[in-house]
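Missing here: one protein chain of the complex. Every other protein chain is in place.
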Amino acid sequence: MATPRVTVWHEYRHEKTHKEVSDVYPEGMHTPIAKYLREQGLDVKTATLDEPEHGLTEAVLAETDVLTWWGHMAHGDVKDEIVTRVQQRVLDGMGLIVLHSGHHSKIFKKLMGTTGNLKWREANEKERIWIVDPGHPIAEGLNEYIELPHEEMYGERFDVPAPDELVMVSWFEGGEIFRSGCCWTRGRGRIFYFRPGHETFPTYFNPEILKVIYNGVRWAAPHAIKPTPVVNVKVPLETIRS
Amino acid sequence: MATPRVTVWHEYRHEKTHKEVSDVYPEGMHTPIAKYLREQGLDVKTATLDEPEHGLTEAVLAETDVLTWWGHMAHGDVKDEIVTRVQQRVLDGMGLIVLHSGHHSKIFKKLMGTTGNLKWREANEKERIWIVDPGHPIAEGLNEYIELPHEEMYGERFDVPAPDELVMVSWFEGGEIFRSGCCWTRGRGRIFYFRPGHETFPTYFNPEILKVIYNGVRWAAPHAIKPTPVVNVKVPLETIRS
Amino acid sequence: MATPRVTVWHEYRHEKTHKEVSDVYPEGMHTPIAKYLREQGLDVKTATLDEPEHGLTEAVLAETDVLTWWGHMAHGDVKDEIVTRVQQRVLDGMGLIVLHSGHHSKIFKKLMGTTGNLKWREANEKERIWIVDPGHPIAEGLNEYIELPHEEMYGERFDVPAPDELVMVSWFEGGEIFRSGCCWTRGRGRIFYFRPGHETFPTYFNPEILKVIYNGVRWAAPHAIKPTPVVNVKVPLETIRS
Partner (left out) sequence: MATPRVTVWHEYRHEKTHKEVSDVYPEGMHTPIAKYLREQGLDVKTATLDEPEHGLTEAVLAETDVLTWWGHMAHGDVKDEIVTRVQQRVLDGMGLIVLHSGHHSKIFKKLMGTTGNLKWREANEKERIWIVDPGHPIAEGLNEYIELPHEEMYGERFDVPAPDELVMVSWFEGGEIFRSGCCWTRGRGRIFYFRPGHETFPTYFNPEILKVIYNGVRWAAPHAIKPTPVVNVKVPLETIRS
C-alpha cells in the first residue's frame, strides 16, 4: 500500500474565542495531530471550517485517503452539501477518524444513522482506556491501557450502531464506562471513532493517544477507492430456464 | 410481551397505474400482508403514501410497535419530515421491516448511512433463499430454504452496513447471490430487511414468505420504547479526587 | 413458544467446605436462582456435579431448553464426555447461561475456542453494570445500570471471541472495566455469559441480577432443537451443465 494521504480536519473555533483552549493549543488542536502523523512518514494536509468549502473541495477529497474530524461548537455551520460529499467519499473507500465531540458532527450521524447521543461531565476526572481487542491493528504497540489524568467524561449509553469491532472501553473515575474505540465499515470506507480529546486538555500531545490516531489512520486507509456499481444486469451470467 | 401493534405501510402507486400489478394485487400489496399478520393474532393497521402525512401521523406511530415498509416508484415523494419522524421512532425502539425495493427508501438509507445500491435484473428467474442462521428467531419453523419460481434478481454488492445478524442468502438462477435476510439494531430499534417482493409476482401470497415477515415482526417488536438520554451528569456517581 | 424448561446446574462444592459460602447460600447457590425462575413461571429443575453423570443425563438434557452453569473450584472434575454431550446439545439448539467463574469451565472454553482468561481481584469492591444495548431483550425492564456494593472484580482483557451482541459492561471501583453481559450463537444454540456471582456475596438474591438471568433464559430459549445436516447432496437441485 502506498503512503496514506491524510487530511486533518479541524473546526478551529474554540481556539479563537476561548483563551483556556488556545493556551493549551496555541496553533490549534489539529497542529499536534498533523505534526505527529507527518513524523510517522504520512503525507498530511490540514483543513478547517472557515476555509472555502471548509477546506474540503472535491480536489482535496480526491487526494485524501483518510480524513480525521474534530468539531464541537459549530457542527451546525458545516454545510450539508459538504457533508454529503464527504459521506460519498467515505462510501467509496476513504477512511474517516472521528475524534471526541465529533460524535455529534453531521458527517458522523449521517454515516451511523443514529443520534450519537451520550452522557457527559466536565469534571477533569481520570480516564483509563482499556484495550479489549489486543490483536487489533489499532492496538498495535499499546500497553494494556492508556491513562489520562484529566479528561471530560463521556458515558453510556452511546447511541451508535454496535461497532463492527470494539477495540477500547474507558473507565472513568466518576463511575461511568464508555465504548471509546469503535470501528465500522460503511460502503468501502472504514470509520474509527476515538473518544478522548476535550479542548481544554493537552490530550493530543499525549504520545499514546497520538499513536492510536496513527494506528487508526493505518487501519482505515483504503486499498482502492471506487463506487459500488448500480447495474441493471440485463444479460444474465447464466442461462435462465424457469 | 403484549401483542405487537403493526402498521403495514405501502406506497400503493404501482397498483393504480400498472395493470400487471393490480392483476396480481387487486387490493394492493399491503392487503395480503396485513391479512396474514392479522390471522396470526397481531393488531394490524395499514397506511399508504397518499394519505395525509402518508398515514404516519405522530398518533399512528405512537401506537405502532413495528412498521413494515414497501416502496419503489415514489421514494422521492415521501416527505423528509415524515422520514425523520419515523427514524426517531425507530431509534426509540419501534421495529422496522423493510421489504424488497424499500432498499432505496429514504428511511432505510437514513438509518443505514449507506446508498442501499445493488444489482438487479427483471427476468422472472428462480430464487432460492437459504437459511444460514437456523437458530435465529426469524428462521423459526422454516425449512432449509424457500424457493420462489419467479422473482426479480437482486445481486451483490448490496451497499449496506454488515448486518448484525445475517439470516438468509439468496441464490439466483442467473448466477448471482444476495444477502436476503439482514438484521440490524439502530438506537433501541430493530430493523429487518427482507428481499423478495417484486410487484408483478404473487410473492406476498406465498405462505413461507408471509411467515418470514411475521417472524420478523415478532423479532423486531420492542420491549419498551424510550429515548436514549442526553444528560450532563453534573453530580458524579463516585467522588472524583484526581 | 412453549414455556422454557430450565436446568440450573451448580457445582455445589464451596457450600460444603467453606462456611463463608454456606452462610450466604445455605441451600446452595442454585437454589435462589431456581426459585426465582420458577416464580416467573418457568419449568425448572436443578442438577449438581456430584450427582450421577453430574445430573446431566441424556434424558435430562433432552428435556432441557436452557441450561445455566455455575462452577469454580472443580472445573476439572467435570467429565469430558458430559461436556461433549452438553456441547452437542447446545449446537443443536439448547440455550446456555454461563455464570461468573463459569468463564473457566470446560463447556464454556470448548464452545468459545479460547482460554476464557481474565484478570481478577477479591477486594469486595463496588461494581456498576452499565447497559450498553438497551433495546436488547436481555435488558428488558432494567434501569441504566445495576449497582452491586460488593463483588469480586473481573477485568479485561477477557479472552473470548468478540460477542455477537454486547449488552453490558461493568465498571469496578478499583479501576477496571469488563464486558459483563455477552451473547453468542454456536450452532443453533444461544449462549449468554453474565459476570456477577462470587460465592461469598448474596448476588443471586439481588432481584435485578435474577431478572437478567431470567431475561437471558428467555432470550436463549430455542425455537427448535435439531442437528445441522451433514449431507452429500448427490442429486443437485439444479441441472449442472458445465
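Read from first to last, the chains carry the letters A, B and C; within each, the first residue is number 1.
Rule of thumb we're sticking to: a residue touches a chain if its C-beta (ideal position, glycine included) is under 8 Å from a C-beta of that chain, and two chains touch if they have at least 3 such contacts.
Note that the coordinates shown come from a computational prediction; the quantities given were computed from them, not determined experimentally.
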item	value
Touching residue (missing chain; options C:V24, C:M153 or C:V217)	C:M153
Hidden partner chain, touching residue among C:L111, C:L142 or C:L166	C:L111
Chain not shown, touching residues in subunit A	93, 128, 133-137, 139-141, 144, 164-165, 173, 185, 187-190, 222-224, 226, 228-229, 237-238
Residues of subunit C (touch criterion as defined above) contacting the omitted chain	87, 91, 110-115, 117-121, 123-126, 149-150, 153, 155, 157, 159, 161-162, 164, 173-176, 184-187, 228-234, 236-238, 240-242
Positions on subunit B contacted by the hidden chain, ascending	128, 130-134, 144, 155-158, 162, 165-166, 169-172, 175-177, 179
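Basically, only the chains that are shown with their structure count from here on.
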item	value
Shared interface numbering between subunit B and subunit A [over half = same, under half = different]	same
Inter-centroid spacing, subunit B versus subunit A (mean Cα positions, whole Å)	31
Distance between chain centroids, defined by C-alpha means - subunit A, subunit C (Å)	36
Multi-partner residues of subunit B (at least 2 other chains)	164, 173, 185, 187, 228-229, 237-238
